[in-house]
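In this view, the complex is presented without one of its protein chains, the others remaining in place.
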Amino acid sequence: MPFTRDQMAARLGADVPEGWCVNLGIGIPTMVANHVQGKEVIFQSENGVIGMGPAPAKGAEDPWLINAGKQLITLAKGASFVGHADSFAMIRGGHIDLCVLGAFEVAENGDLANWATSENDTAPAVGGAMDLAAGAKRLWVIMEHTTKDGRPKLVERCGYPLTGLACVRRVYTNLAVIDVLPEKGFVLVDLAPGVTLDEVRAKSGAAIHTN
Amino acid sequence: MPFTRDQMAARLGADVPEGWCVNLGIGIPTMVANHVQGKEVIFQSENGVIGMGPAPAKGAEDPWLINAGKQLITLAKGASFVGHADSFAMIRGGHIDLCVLGAFEVAENGDLANWATSENDTAPAVGGAMDLAAGAKRLWVIMEHTTKDGRPKLVERCGYPLTGLACVRRVYTNLAVIDVLPEKGFVLVDLAPGVTLDEVRAKSGAAIHTN
Amino acid sequence: MINKIVASVAEALDGIRDGATVLIGGFGSVGQPDVLIEGLIEQGAKDLVAVLNNAGVGRVGVARLMELGRVRKIICSFPRSSDPVVFETLYREGRIELEIVPQGTLAERIRAAGAGIPAFYTATAAGTLLEQGKEAREFDGKRYVMERALRGDVALVEAWEADRWGNLVYRGSGANFNPVMAMGADLTIAQVQHIRELGELHPHMIMTPGVYVNRVVQVDRGGDWLKPEAA
Partner (left out) sequence: MINKIVASVAEALDGIRDGATVLIGGFGSVGQPDVLIEGLIEQGAKDLVAVLNNAGVGRVGVARLMELGRVRKIICSFPRSSDPVVFETLYREGRIELEIVPQGTLAERIRAAGAGIPAFYTATAAGTLLEQGKEAREFDGKRYVMERALRGDVALVEAWEADRWGNLVYRGSGANFNPVMAMGADLTIAQVQHIRELGELHPHMIMTPGVYVNRVVQVDRGGDWLKPEAA
């Protein structure tokens, strides 16, 4: 049985070691914050929050505390604030241990496409994705293994405009956990319960290797 | 009678309008702080102090408060602190209304030499002088009109290594106040009491014009 | 006496000219100089270049300014929003120019303008569509894009507290683009919740020294309508 989105987030969260500074993208990535189980992890947000806590209790919201997804947040003890230039200096300077993003496509050379689709006639919105892709120490992608109409999102070369080149290190999907290794390409780490390697291969647009 | 150093500082201080943010170099420039007579002027120091107050009273020194000359200082009300990168961003970004420096030589094209002499066999020390010369909105020099052995310090072209090109706007000496104007060169503003234009010209290494 | 506090929004915005590049602080609804933006709508300047993170929501604020045809070009990282109707319509009809800039590059370009840096290199956008039209160059075997400083004629910023020197203290995540925009414009105008006596703001709490601020206007929403975070 493939992972649910929450299970995908939990699977990724299990791999985050204590002490990392982590930036979570909008969508499924945000759910990872609920799945680091007792480990002390520092969640950074592009808008200058270093050390986010859990979502606020009802009635205890502070409208001046939001994350990059514009959701209300709380602060963890130890939190600090910086402005945007300093926040992105932190991101672009390699001080974020891990960034988790969603994706349209990930290529076997580690290329990431997650900001614009050729079909899209409205203005594409890049936000901080290119900064994170270029700057974070490591980038993990969390996404459904295929598009809604069944096309593979793990591909040989991205068809959509790139967010960053050779930046994805690992992909967590509803079917599997897959490393993206230089020279080698996609290498299976783990399958979702009841999912077979053949199924993963059938639903991928590039070779899935095993160790 | 030529100005004393204190009178030179007072003469310069009289020209500083209220509200300017001013950076004072080491030596005679520092004395300007005592001569802005009731005007509210914001004194900035390269080491990240914005808003210095008067020198501390005896016994009330805080050893953690120093200026760029490493003298103990106080804070004015309204003072703030930044780190070195931000302090020099302020200096280099053109946010300092006035910088006052000493000089070995000032040329009629506005070139400034104040950090190294060819005679000097020890390592020259530039500190923040080049940043201030390149970045401040305006740079005024305060210095003796000649060297100790009587050579002119106002010259056609600097002989010593340059600190900055075409950056000096005005010079305050013990003999005179002299503007440095593009195209025109040195133009007399004011003479010290009892000093004649002929004396100033005799002691200068470049033409001193009058308006 | 230095006193940057002005009595009205109109006075704060006085002199903004047609064709001005206007940096607008805020991220989401937090730290947005909303009253200054409303004031700019009143003020009348047109042919503006707006620099901000988003392209406006609904039909208020910046979206309204665009809808009135007063914005020639928008420079932002994320033109989409929960309700981007105005921008998307104008953009489809070719009635507004768009320059998409990665969010960190946007902040750094503005900082560069404020810090006297005409250009710098960054790995962000190297090898992507957003590298097009820019110089690229390798340092130590890695590809970087050269980005130019982005200066504003005017910056509109928001802060929690200010004093008459124009020192600004932000609240919560309200700093965001405000400090960097305050340093990157020729005329910086701050909308603040509270005016404090000179000396009341802690020197280490001031994120934007008043040197960067030209005018401060208090927007009185009736006392502490939101409580500041605990100290």
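For reference, chains read A, B and C in written order, and residue numbers begin at 1 within each chain.
In this section, a contact is a pair of C-beta atoms (placed from the backbone, for glycine too) under 8 Å apart; a residue touches a chain by one contact, two chains touch by 3 or more.
Quick caveat: nothing in here was measured; it's all calculated off a predicted structure.
**Student:** Given that one chain is not shown, what are the shown chains it touches?
**Tutor:** In the entire complex, chains touched by the missing one are A, B, C.
**Student:** Looking beyond the chains shown, say which of B:W20, B:F43, B:F88 or B:F104 touches the absent one.
**Tutor:** From the options B:W20, B:F43, B:F88 or B:F104, the contact with the absent chain belongs to B:F88.
**Student:** Please pick, from B:M8, B:L162, B:I178 or B:A192, the residue that touches the omitted chain in the full complex.
**Tutor:** B:L162
**Student:** Considering the whole complex rather than only what is displayed, give the residues of chain B touching the chain that is not shown.
**Tutor:** That gives, for chain B, the contact residues 45-49, 62-68, 70, 75, 81-85, 87-89, 91-92, 116, 121-131, 133-135, 161-165.
**Student:** Which residues does chain C use to touch the chain missing from this display?
**Tutor:** Counting over the whole complex, chain C touches the hidden chain at residues 108, 112, 115-124, 139-140, 142, 144, 148, 169-170, 202-205, 207, 229, 231.
**Student:** In the full complex, which bits of chain A touch the chain not displayed? Write them out.
**Tutor:** Answer for chain A: residues 18-19, 21, 40, 42, 44, 50-51, 75, 77-82, 88-90, 92-96, 134-135 touch the chain left out.
Note that only the chains that are shown with their structure count from here on.
**Student:** When every step has to jump to a touching chain, what is the lowest number of steps that links chain A to chain B?
**Tutor:** The fewest touching-chain steps linking chain A to chain B number 2.
**Student:** Most remote chain relative to chain B, going by C-alpha centroids?
**Tutor:** Comparing chain centres, A lies farthest from chain B.
**Student:** Closest chain to the overall C-alpha centroid, by per-chain C-alpha centroid: which is it?
**Tutor:** So the chain nearest the centre of the shown protein is C.
**Student:** How many angstrom lie between the CA centroids of chain A and chain B, rounded to a whole number?
**Tutor:** About 54 Å separates the centre of chain A from that of chain B.
**Student:** Indicate the whole-number Å distance between the mean C-alpha point of chain B and the mean C-alpha point of chain C.
**Tutor:** 34
**Student:** Distance-wise, how many Å sit between the C-alpha centres of chain A and chain C, to the nearest whole number?
**Tutor:** Here chain A and chain C have centroids separated by 28 Å.
**Student:** Can you tell me which residues of chain C touch two or more of the remaining chains?
**Tutor:** Answer for chain C, listing residues that touch two or more other chains: 111.
**Student:** Give the residues of chain B that touch two or more other chains, as numbers and ranges in rising order.
**Tutor:** Counting only residues that touch two or more other chains, chain B contributes none.
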